[in-house]
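A protein chain is absent from this complex, but the other protein chains hold their places.
Lettered A, B and C in written order, each chain numbered from 1.
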Amino acid sequence: MPEKENQNATRWGVLSSSWTRLRGLLQHLSGDATALESGRLDRRLLARMNKTLADCVAETGGEVSARQRAAWLGQTYLGLEAPGRMDFLRLLLALEPDPAPVTAAAQAWLDAADEAQRADAAITLRKRLASPRVQVLRQFNGLPDGVHLLVSMREDLLHWSRKHPELARLDADFYDLLASWFDIGFLEMRRITWEAPAALLEKLIAYEAVHAITSWTDLRNRLDSDRRCYAFFHPRMPDEPLIFVEVALCRKLAGNVQSLLDQSLPTIDPEGADTAIFYSISTTQPGLRGVSFGNFLIKRVVGELQAEFPRLKTFATLSPIPGFCRWLGDMLSSGKPLLSADEAAALKTAASTCLPEADGGLQSVLDCPAWWQESAVATVLEAPLIRLATAYLVPETQSAELDPVARFHLGNGARIERLNWLGDLSERGMRQSAGIMVNYLYDLSSIEANHEAFSGQGKIAVSPAVNRSRPKKAAKSNP
Amino acid sequence: MPEKENQNATRWGVLSSSWTRLRGLLQHLSGDATALESGRLDRRLLARMNKTLADCVAETGGEVSARQRAAWLGQTYLGLEAPGRMDFLRLLLALEPDPAPVTAAAQAWLDAADEAQRADAAITLRKRLASPRVQVLRQFNGLPDGVHLLVSMREDLLHWSRKHPELARLDADFYDLLASWFDIGFLEMRRITWEAPAALLEKLIAYEAVHAITSWTDLRNRLDSDRRCYAFFHPRMPDEPLIFVEVALCRKLAGNVQSLLDQSLPTIDPEGADTAIFYSISTTQPGLRGVSFGNFLIKRVVGELQAEFPRLKTFATLSPIPGFCRWLGDMLSSGKPLLSADEAAALKTAASTCLPEADGGLQSVLDCPAWWQESAVATVLEAPLIRLATAYLVPETQSAELDPVARFHLGNGARIERLNWLGDLSERGMRQSAGIMVNYLYDLSSIEANHEAFSGQGKIAVSPAVNRSRPKKAAKSNP
Amino acid sequence: MPEKENQNATRWGVLSSSWTRLRGLLQHLSGDATALESGRLDRRLLARMNKTLADCVAETGGEVSARQRAAWLGQTYLGLEAPGRMDFLRLLLALEPDPAPVTAAAQAWLDAADEAQRADAAITLRKRLASPRVQVLRQFNGLPDGVHLLVSMREDLLHWSRKHPELARLDADFYDLLASWFDIGFLEMRRITWEAPAALLEKLIAYEAVHAITSWTDLRNRLDSDRRCYAFFHPRMPDEPLIFVEVALCRKLAGNVQSLLDQSLPTIDPEGADTAIFYSISTTQPGLRGVSFGNFLIKRVVGELQAEFPRLKTFATLSPIPGFCRWLGDMLSSGKPLLSADEAAALKTAASTCLPEADGGLQSVLDCPAWWQESAVATVLEAPLIRLATAYLVPETQSAELDPVARFHLGNGARIERLNWLGDLSERGMRQSAGIMVNYLYDLSSIEANHEAFSGQGKIAVSPAVNRSRPKKAAKSNP
Partner (left out) sequence: MPEKENQNATRWGVLSSSWTRLRGLLQHLSGDATALESGRLDRRLLARMNKTLADCVAETGGEVSARQRAAWLGQTYLGLEAPGRMDFLRLLLALEPDPAPVTAAAQAWLDAADEAQRADAAITLRKRLASPRVQVLRQFNGLPDGVHLLVSMREDLLHWSRKHPELARLDADFYDLLASWFDIGFLEMRRITWEAPAALLEKLIAYEAVHAITSWTDLRNRLDSDRRCYAFFHPRMPDEPLIFVEVALCRKLAGNVQSLLDQSLPTIDPEGADTAIFYSISTTQPGLRGVSFGNFLIKRVVGELQAEFPRLKTFATLSPIPGFCRWLGDMLSSGKPLLSADEAAALKTAASTCLPEADGGLQSVLDCPAWWQESAVATVLEAPLIRLATAYLVPETQSAELDPVARFHLGNGARIERLNWLGDLSERGMRQSAGIMVNYLYDLSSIEANHEAFSGQGKIAVSPAVNRSRPKKAAKSNP
């Protein structure tokens, strides 16, 4: 795990250097840095911020002046520690619309005699309901990094609203504004290569959320001639990849991530590839939660790749099942027998010699570090774990909670194509997914139908092979 | 006026070439061009558009598919003639939120017991009031020129809503969306020089709204080393200047536009200039009416110029008074005597010899073409017309309607610095402003106070000199 | 011809603005502008320049200092009038290598006993022969516009060496250096579109040497979607197109330039074109005389076009015959009968009614302005003038002087494909080429063989049709 810490440190380093730049710009703009020193929000400063907020709302001195004031607010916010920032967010919370006109308009809606009156009432009501804080949030956009500031402010907000639920009320406005400004139509998709600035590549290393990038050499391998990496960028945050996807061009469906990340393997001629494997997709901005990019990114990358390599026939992911082991633990705790009698016996036999510390039960075997290196154990477990993972991914009842990665790809219209045994041997891969990886297939001709069936009736698209490996209802195991 | 027609033709040429490109892109995207051929919206097409709108709202097939459907709608819209387009806008008009949930939420607002409940009710109410058409409008943003399409659609809308007031109801949504997307923070200010693409410069010629650009040589003169031209651009409409301003660097306040536009005059060394004259500012997109850019553009240009030429001390406009002659006509019609007896007599004498076709009264003299070329007449008229123009610009009562150009600059915090006799001898300059031009002074140190006094109490900032030239209340003229 | 003057004026304006910039840069660099004021080279200045030249050769103070000194020389040169510039060129002329070492090396060559000794002697001899002035010329390259300066200096040189043949001796060094620096491998081919900077497009207008560009609208037509314009640029003169070619994409071989330049004709869909017509090629830098670009440009453009439009089958020029009328005049003066008796009679008849001022002879008819507008005359003249032009282009004896345009294209390996009657009705087209235009065909499969046959045996490639129209040796005309 020190590796992980290290990576977080790196990430923090990268992000904090962005912050440093942002703060610098803000200081430059407004010239008052006292708040930055202390990081606290004393009564005097609180009052000043409140007064400034009011001036921003009233646009005292005109709209240009209002944005200059907003700059001061933004700078001050960035200079504050958590308690001060929360104080400021509470000031924002208080910026509610004047209730009397809203009440009148609400009444007018209720009294509307026909559709036309209702439509007019709706217009009036919307306008009066507009909260003054949205105006202030927009004014932050006058700052050089104002959009980034808003994204970070929402990250704070989401973080704290678990413990301070009143703050959650702010989120509707933040979300609406950011969803409008980060509309997919404004994002630019860029291919990222080894020719990209080191300062950008360094962020990929920091942000990669699926399969950690362990070194610059690892990164270089992921940007080689038989790989592609694409990211979405916003014009106001040109140095920040909002989401990025890593693709390997290969022959046939790739089933394990080890070989994709093995830097010693030779590159293949991309012209000869028939399959594109999306093996990692990472979002980078917690402050943009709920603003959807991934679906668009995958489909646009499919389009790009089809144009560049007309021979590509198959587009699929190689994905973890991050919720599998937790679900499996719950199932085991509930005492339900998950293995057949034969399977249980075989496992006991296999484990007895090589994993003496385990009691031979499924849980105790899975608790052994590196159980999968014992080929006898791994052989015995393959069939039942694949079956159980299939059961988790394709539950019999619609009410069951879906794996988050599955939900994302199924919602995009993909189908579950194949489960791969020992597909991810990393510490996390074993801990979360028992090493199993899934290929989700993006077949353009059936994406719409899959999506409709899934979002309408909750029907999960699976390949015939996966369907066959689902547990038969009859096949009950005996303890 | 053939010149004007010519210019409109040119403008149309430029714009239509943009349209052609847009249409091409749309056709490329959706492949169905039948609507483009006919330009009519028959019943079958109407039904199909309506069905597609519903699918867009429901995001049938997923959000990526929805945007592809929106592309077809956009293409079809562009291929329609006015009646068909209006039909489509009426389809949009019908996309109102479901009334029952809104009613419930309105009631919840009315019933709210405290601020917290009210805040929650406001969130719910806002969400339920969101009209489904906004979702469709956003989906147009998936098109390569989707933002441009929306701007053009609103241009249609504003144009037709005079005669079809029900369409005006759509405008609130269009305005909200465009105001959010064209937030000043997203705009990029670019300097435009003779090194700019001809395809862009051609648009300046087409869009110039104050002093027509008569040739490429005229344009080149306006981009010379002692001139500056800046424009705002939106990242999604990179070839379209949204607004642009032309600035002359000179010594002392310039009082007439003829010398600024005289291509035969030598350029001056801009390093020696002490004054920047903003002599033309044009907005280009009727579809962005109400979204304010001008104030920001002027102030950012002031900032740029201060950085580039630290010796500049004075920033002022040279502006027409477009409403003056109409106001003057109204005053004359009302029978009020506007000239003193001496002035009236002097005018009669001066006009009698050189303008025999006039009866010697003010109106009849002003009706003579080129009256200002008669120096005797011009000399007699200077004092009274300047006085009257001042009276028009700085009315005694707050209820009086302000000149639109004055309102813009005063709202920005500028002050009326000087009126210039025979400052614009063009046909339009004489017809609208009686040739008088105004310098509005942007003095950064008093802009905020001016703005507040103007927007708060309607107080108009004027220089001491202009103040002195205002008509004295006592000075009544005798007929 | 005022048009022509006008154009020269424009050209001068463009060029002189480049000069102004160059001078400004130079002044900035060296700070001494006295020479610029007077424009004369007095004795004191002459001595100083000579001393500086010596310091440049000796690299006094090091090579960095030497280049700074060269900057002063360059600036001074630009500030001088013709006499002063010639003085400076004569100073350069005096920078000859030290003769004694050359003599020793020449003797060593003569005495060399074997190839190895000779090779060594050659190396020594070359080194000692290197004239010190080349070192100074290279030092000018330290200037921002130093390469441009050298090109312009050579332009001066070539201009004056007609009257001052001693200056011609300088040219070998200038040519060698520029030919090395302007090697085709260093040039960048760029497509020029309507998106190009106006400052560049303006130069096309100034430099166009074949069919004058009469307006920006004319230029825009030449850059339309069914046209292409390509130019070579040098990295050190990025704003100067060194040579450019204008191409029309069309169906079938174009035979007249009028329709190509007619702005009212619609554009065609370039995807449907089967023929690319190179209708204008202009070099722009007299100072690069003898450095060959045109051959490369044409062939690279053919390559570009083939890649962009795979349906193009035919690549041909539409070219004037600039030497034809002069040759025809010489032939007529020599008294040889050029028309057959029938032709002469028919011409007399046709001319008698409509061209009463002519005596009916060929010369007198051609002297009439707009004779070609008389269709009777034009009809009678077509066959004999085409025949005569063919005879001029494809002379029977190898010793005959070739038309310069023909020589260029034949040297490139093209063949004479077709002569076009009334192909260029412009004043110059009629005056020089009697309105006839030629298509030279660039057929890639026969270019090498054509070139070899032409450069080796002087054999001119012609199409079968042109071959048939050559005057038969037997067909002597009787007076």
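Keep this in mind: a residue touches a chain if its C-beta (ideal position, glycine included) is under 8 Å from a C-beta of that chain, and two chains touch if they have at least 3 such contacts.
Predicted, not measured: the structure shown is a model, and the values here were computed from it.
Taking every chain of the complex into account, the omitted one touches A, C.
The missing chain, though absent from the display, is touched by one residue of C:330, C:359, C:396 or C:448; that residue is C:448. Residue C:146 is the one among C:84, C:146 or C:270 that touches the chain not shown.
When you scan C:81, C:166, C:342 or C:396 for touch with the missing chain, the hit is C:166. What chain C contributes to its contact with the hidden chain is residues 60-65, 67, 93, 96-97, 99, 102-103, 106-107, 109-110, 115-116, 118-120, 122-123, 125-127, 129, 131, 138, 140-143, 146-147, 166, 169, 172, 177, 180-181, 183-186, 235-236, 292, 295-296, 299, 411-413, 447-449, 451-452, 455.
On the side of chain A, touch with the chain left out of the figure occurs at residues 194-199, 201-202, 216, 220.
Going forward, only the chains that are shown with their structure count from here on.
A linear topology is adopted by the chain contact network, the touching chains following one after another without closure.
Once the centre of each chain is set as its mean CA position, chain A and chain C turn out to be 63 Å apart. Within chain A, no positions touching two or more other chains are listed.
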